[in-house]
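Only one protein chain is missing; all other protein chains are in place.
The chains carry the letters A, B and C, assigned in the order they are written, with residues numbered from 1 in each.
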């Protein structure tokens, strides 16, 4: 049991060493200088059986409170409790999808390649743009890559980013700007919750990208036209950080004028997963395809003329272009992309619309229920569809803790990235198609008690 | 949503009806006499979504108490809480195994056929006999079929069955005897828990089968020699109802002289499952193969000489032999057989031995712990290995209920089939390799409290 | 992808390799000799040798085997009489819930209230669907249900003092093989009745056969020809008049769900194949479940113990007054029953009716598409399946039903059932089921037509069928050799 996944028996090891002319396993490491070899082995717990490890995991599991009937979830903020049917889990967990590598040998990777092709096709439609890549790490990474593409394409490093863009994504852009040299300028929100864009004159000069959330982090529906105008005036690309579920109801980013649309695809078949692995959606116009980050699958034929799929425009990528590559991404989130393709296939046109519609209804009902409580007010006045923030008599962080006791995950406190703004410590909430009237009514009752306790 | 698994759209239905020259769907049923057609539809709940049905199942689930860390299982009696590793569950749930039919077309069923061939090979070894079939419904069904084979082969319908054979299986034999005309005579147990076989003279005449449990239902290790001698003297087949897990330690039924060995294979990879689907193991000598009930897979070649598998000796079976078939079995428990093959492959020679050994150790420790409690005595004095019965100050049925409150499934009360015997309301208990010292110690403490409450 | 054949797990075995590991128990490590009396302990040379492989090789082996296996999840499976419909994944989810899957069958009712309630609900739903009053869920498959039903028939007659006088059970010559086999095991003699020109039971012959020695009749309706028995009402009264009971083989229930109920046709005993009609997956040959539902007269004889409502929302076990006894070691194939419960809830009453309609629509459509190319022996509207014949084709071209089947495998479909029912020469029994779309049907029909037209086009086409299948994991398998040189275990291979 010292190495549960190593098949070699002692005799086999002895034979193999003999074949190599070695006396011991240590001899395998003759090229490692003596001085730095690890003496005494790793200070880690000894090997444990599956049963023991699962036992330990169960102990840890008891200290988590997952979303479910005992902790009804009204939290969103980029991670949503949508329906994932058994069929999607069952197909996405097929080991051919799970245990394959990146499809470097297309002849034996048509399964993954075709699934990615289908994913790209669906995501491009969700965004209303011509091209989607084969996935990026998450929504934040997609935004970072979009900013890089915009800067490279325009030659301008200034990024004007609405404060309504997911603050964690904004922070990722900021983090990576330290290397890329982009200058990130966050454009604040007005009291109504929509971006207070500068006029083109105020913007003053060349800009690489204008970035807007659609809907924005606080759930507010923002008119994209001013951002588009600003981009046009400053020579920038317009990047729309969109909610792909909302595409079941809303006009797509592409239809609204986006040059690039990025988003988080977790809602399509991936569990909440404590934040990862998720799925970065990246879409752009065909004209930008040669700067596209990450993998792209194309349809072609095999030698006999049969339809076949293959990763294409490979010369963009790091393994070929190396230091001149526009992106360093190699491993991406293919399994989540395959999962999304399956989930989107499960949904179909009407299912997608229904998820969006049912979520919007539940959110509206939740919002009306809460706003009818004394002391609860809307944090922003702009129209909302999928998510909204409220101001309550006590800070959101404390309120969330209280409601956990009653079996509700009330929402996500607006903190990181909103420090010092009027939205700080408001509570961001959502209700997906999985929420029922009964749950919302019970929650509203608990909510009322909690704020007045 | 009125028919979730029917793909036809309304337009398609209309087209198909038109092609058939029909006006409505009702016309499809023109051959069904009007008088008996169902008016008003089925009185069943309307169609429900997966989410709703799973919701209802969750409610029901809360009213069950499964074996696990909150209900530590010491119950056996033919259904055991053995380790089922993730790898076995994952392979056995591959949809090619799950959603195939009986392998009637061997060219596209090599997966299932080969797995059954491997299963047969392993089970034959476990039994120490040459032939194993491709599975029967459960241990009880296997015993019924063995009795039928014995009667057909010997021409005698008298069955001498030890009272130590699983009483539920005995009852199944009795139930089916009403049709087959077998005369089942149950041979009682002596006070030590082993069978009080009649002498050949007492047995008086021709017998079709002698049936013994190895170990028997109360866990007692019975000497097989007297049963063998009785069979020889009466012209009977000796059927051994064996515990296949014990074959990791014990001499096999074949080695002990069995003509046929039958058993329950649930222990190999199948969950407790509230009693089914389980796995009937059926083994016999090669000389009986032409009377073998159920499917048998054989190795052969395809037209190009490549190794291939196919169901064989088909002329025994009901679809060909019809009223002269010795068994009516058609659908069996293939998926459980495939599961067992995977689990036995996971165990290997040493793993099987370890399961048997570890279970025997845990059982011994459990037994000693309980027998050291005042008021607890062994129900039988014969040696035990895997299971044992105790007599306690209160009836087993009541004791089990009390201990459930403390989080233990204490065992199985000896009731059905032991009415009026000294073993009635003793408690049959076992501890598998999954039980720890800690669990047993805690259980013994609760046990002591429960019997003296 | 590339592998010519897959070695057995034994071939992959290397002594000393292992995959298994166990929980740390903290228990005393007694040796085998301390635990097992010497006379029972296996000496070293009697050790049971199992394959010894790594977890990695175990996975690779069985995963590769799945790539050598066709299944419903891979495509159409129009195997007549088997109802190979799509098996919803929600039902897999249901069967994997630990609160159901990990309940010990002997746990006291306080630990299994959810299970008991579910089983009772299932029984009630099956009774509603069949028009019966009570059901046992114990039988593990259709054949087990048949035998159970015959024992119920016997118990009924015995209770009336006619146990010994009624010795025969009538079955039509189109019946599935399990029917006559079950009749024999039920202690009865088989009396066969023929099929009339319309594919139904020959009513005159039946009446001639009926008498005081007849215990009952077993019928499949729709029959194995896919035809609804037009004279069922007359048949029922004739049998009842003769003091016999009617047994319904429910393997073909799919196309009458919500349309007509066995009870309303006059049947007294009904078995259901949950693994057919109610979509519980077939598992490569099982597990199934074959509940038996009965009318009021037979209720008291049902196997037991039975799950029952005890009032005030509690559930428990009850033994029917004159039960024939148990027919299963425990309570039946519970996880299969759970899947069927789930399937019924997902569909609802209306959904089940749609199932019947679409199954019937698909089968009739298929029959009409094959008309003119294959023979139609009993040319009437069909229910869930159609039986066509390759008789003409074989005479013209030498391409027989078996060749058609094998060539279909090559074209990416599973074959239909062939050479059954026995009363049709060169039978091809096609059951598309309701879950196949018109597009799939069209492709399947296209394949049938292609094979025939290739064969009729000349020797090359016929040869293609004779040589088929070539794109499958193995080519046509030598079945005769398997029976002649029996190798049913690895040890027989070695010897």
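Methods note: a contact is a pair of C-beta atoms (placed from the backbone, for glycine too) under 8 Å apart; a residue touches a chain by one contact, two chains touch by 3 or more.
Owing to the predicted nature of the structure, the values given are computational and were not obtained by experimental measurement.
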Sole residue of A:108, A:191 or A:445 that reaches the chain not shown, by the stated touch rule: A:108
Chain not shown: contacting residue from A:149, A:186, A:258 or A:296: A:296
Interface with the unshown chain - residue positions in chain C: 1-4, 12, 14, 17, 54-57, 59-60, 63-64, 67, 70-71, 73-75, 86, 88-89, 409-413, 435-437, 439-440, 469, 471-473
Contacts of chain B with the absent chain, listed as residue ranges: 1, 4-7, 9-12, 48-52, 55, 85-87, 89-90, 95, 108
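FYI, only the chains that are shown with their structure count from here on.
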Centroid-based (C-alpha) most distant chain relative to chain C: A
Gap in Å, rounded to a whole number, between the CA centres of chain C and chain B: 19
Between chain A and chain C, centroid-to-centroid distance (C-alpha), Å: 46
In chain B, residues with contacts to at least two other chains: 50, 58, 83, 85, 90, 95, 434
Residue list for chain C, restricted to those that touch at least two other chains: 15, 17, 21-24, 53, 55, 59, 63, 88, 90, 92-93
